[in-house]
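A single protein chain has been omitted from the complex, and every remaining protein chain is retained in its original position.
Each chain gets a letter, A, B and C, in the order it is written, and its residues are counted from 1.
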């Protein structure tokens, strides 16, 4: 495709990922969202459930019908819960749509692994093979012109962008990698439960799904691809009493006596020309608020001579770079556009 | 002036108002910020104190020199603490700059009132008379082509937009108006103090400056202008444990048996064609989050037959519609542009 | 009853009010909680749903059986949702239990009003007449030795303690009272819903149930009792992004030119000897955090000569003075004990 105008549909518009796509695409110069879709609220205006969209989005929510979507759109974003995209994608592709899947259904190449970690029926193995994993700064050159992009998970995005340059350079021992990740609560979606009840989370900090999170095999799959041999990692997720933001604090044993300065240089080179990764100077580490509402991933380092380990801090906004923003970045790359189109906003601070 | 390109300078760039102007103007199609100015940090990059601007704003902070500003800019925004603009403005106008003052120095027409409520030396009386009060949806037609705009305060913006249509129509008794206002903490600026210390404000709700807030005479001055005779009001400010957002909950005795529906219609007509005021349908009231990060002011009503009073709820983002956003809206109006230029973003939710 | 040992049962132990009773009663010198009761979780340890009670409360939850309760307890606290206590109380009284109802079922003397505002079936009219409204500092002398105490609502407690001395003294005009109330989210209980979902409430401030809240008739009933003729009031509730705490900011026209100092003296006299109401000196207003976790109600004033109105600020912890704490205070008064027994803890700060 080479055009300067794309019509897009969003399936799962009433979730936080979907509504963030609406927000971001509203200022994309080449994309028009022609259909917002929700299987549960078809026929109602989206502003009924999301009054912040009053007078901004006045059309009614559509149902999930591949042919009808194709009649309105060229590209469809899937911001659906796990297990839905696996079923929908064949018909969407069949209808001639480009698909960018934000759910996790097409990330793991192995159906068995998917089933083990997601406890859902996996997508067709051929489609899994066909889907391109859209970690934009690493695999961005693979998504041009493809039909099916699998958008990375929020934790994998923050973690992998923080690890890959060092892993690829052989500067850290992959066997020693430990990822301690923290996320704002919006990552859990809009479904109400005791686990996301205000009075339970406010003034509270908790770990969850320790050693059981479905992003573990996703991270390992990529690291294994980079290293060229199997990598396992320790990964822990925590819930922070805030709405947006992910920090991955990562630990690994350094090979070859590198310094903070070395890491800053290595990463600066690796990400040269990629606007959305910002490498912090020596002795500085990013905070989640510094990327809030934006598509940036900011990274900082601390090598400790005493222990021989490096601590890498990587932050993103889970709903932007960790979901809707990177999906749009992938659309840009797929279309051959500048990857920053529609995403050039400044983080909201404070 | 009639041009499609304006160079702007920001004095007070290292405060929250200044940094918000930088954020918003970064996506304005006709404005370039050519000078970011700070008397306290001249010569350093702004990203040093605000790392979220890393690689976005790499120039060094300028000092406060009217001639140097004029050499770089056509318009200057003053996002300075109270008492500074009063001194700066004469030289800035003299240098041939257009001035939009976000501080409160030019809001009150009476120097005596300013001195009484602000405890600072007032600006020159002629300049006070010259300054146009830029409450965009009410006085927007007065700012075209003027040299000095006084941007309204955050509380007055939320409160007056919620009151004026009813006051102007004679539907509520001005003598009975009570304004109970609540603000996020960013309104207090970036200066560290016990009163803005995290552990003191988190999980806390407090009132402050009861009957003493400097926005009281500003609100009364405008209401008096609308009504045509002196109005005094009761106004209370509270601090909410959140960063952004203002809600004014307002009470007044209804004249003439109006219903919720009547109020919705009255306000919808009053604000017809003004994109940034959204009137909620009967039985719905806006929350602060529904305008977060945007230039909207959302308003809702509840008439109580039992008491004969109406409760009006009005919300804004204090740093956008309550400061930087409305300042840009005023620039747009001053330049004869569409008032929404550079401000058409969707509120960030959640 | 005159004894120094009481066995207590708690119905609704798995709600926030119930679990707060458990916390507070754990340090009461004369009360032992012999049965924690939950209709929904009978037979399981309460620490399963509330791990903070691990090793503190290891017995299993009992079911709701009046005879079984009587076998274990002398007094029963009802911390149940609206509509339950109305049905339970006859059998509990019949079984010989003293009842302290924390739900709203026995607060309104008029069954019709209850039905109108609560949308539930009211309790028996004779029982409603029999129930003593336990606003401890005002009606505390009425609860001695009674069988059925109706514990006041959280908003009424904060509001009435802040209004009654002035209303009783004829210092403010009851017809002009406006109550702008704000509450932490725990007041909404533990039931998960979109309205209490973390990402929706964090960094947000909202009004709800404007002019429709069921605490309105409760407040009016008491004010009417104090004044001796019908009083209607305007009352608005807001949700603050915090867990605990209520502030009522109240407005009324002052009669007879009283000053801040006059109000401080009047209230200090009215509450003399009552440890749980603290009147702040002139020019000082309490914050919610200053009573956090404690049974205090703190009150401050600001008379405005310009408008002739007084602003009264009253704060409580909604789960303590607004629920479990005042219920225990009522038990103390009912038993003829010092009202502060088991409640003499310092607010948790910060």
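In the analysis below, contacts are C-beta pairs under 8 Å (C-beta built on N, C-alpha and C of every residue); 3 or more make two chains touch, one makes a residue touch a chain.
Bear in mind the structure is a predicted one, so any value in this text is a computation, not a measurement.
Here the chain not displayed is in touch, across the complete complex, with A, B, C.
For the chain missing from the display, the contacting residue among A:41, A:236, A:259 or A:340 is A:236, taking the whole complex into account.
Here one chain is not drawn; of A:56, A:79 or A:247, the residue touching it is A:247.
Screening A:13, A:54, A:103 or A:199 against the full complex identifies A:199 as the residue touching the chain left out. What subunit C contributes to its contact with the hidden chain is residues 16, 19, 22-23, 26-27, 50-56, 186, 190, 202-203, 243-244, 275, 278, 280, 284, 286-287, 289-294, 298, 344-350. Hidden from this view is one chain, which touches subunit A at 178, 180, 182, 184, 199-200, 202-208, 210-211, 232-234, 236, 238, 240-245, 247, 249, 251, 285, 287-289, 292, 302, 304, 306-307, 309, 311, 313, 315, 350.
For subunit B, the list of residues touching the undisplayed chain reads 16, 184-186, 188, 190, 192-194, 196-203, 241-243.
Just so it is clear, only the chains that are shown with their structure count from here on.
Averaging C-alpha coordinates per chain places the centre of subunit B 39 Å away from that of subunit C. Subunit A and subunit C, compared by their mean Cα positions, are separated by 46 Å.
With touch defined as above, residues shared between interfaces to two or more other chains in subunit C number as follows: 184, 199-200, 202-203, 241-243.
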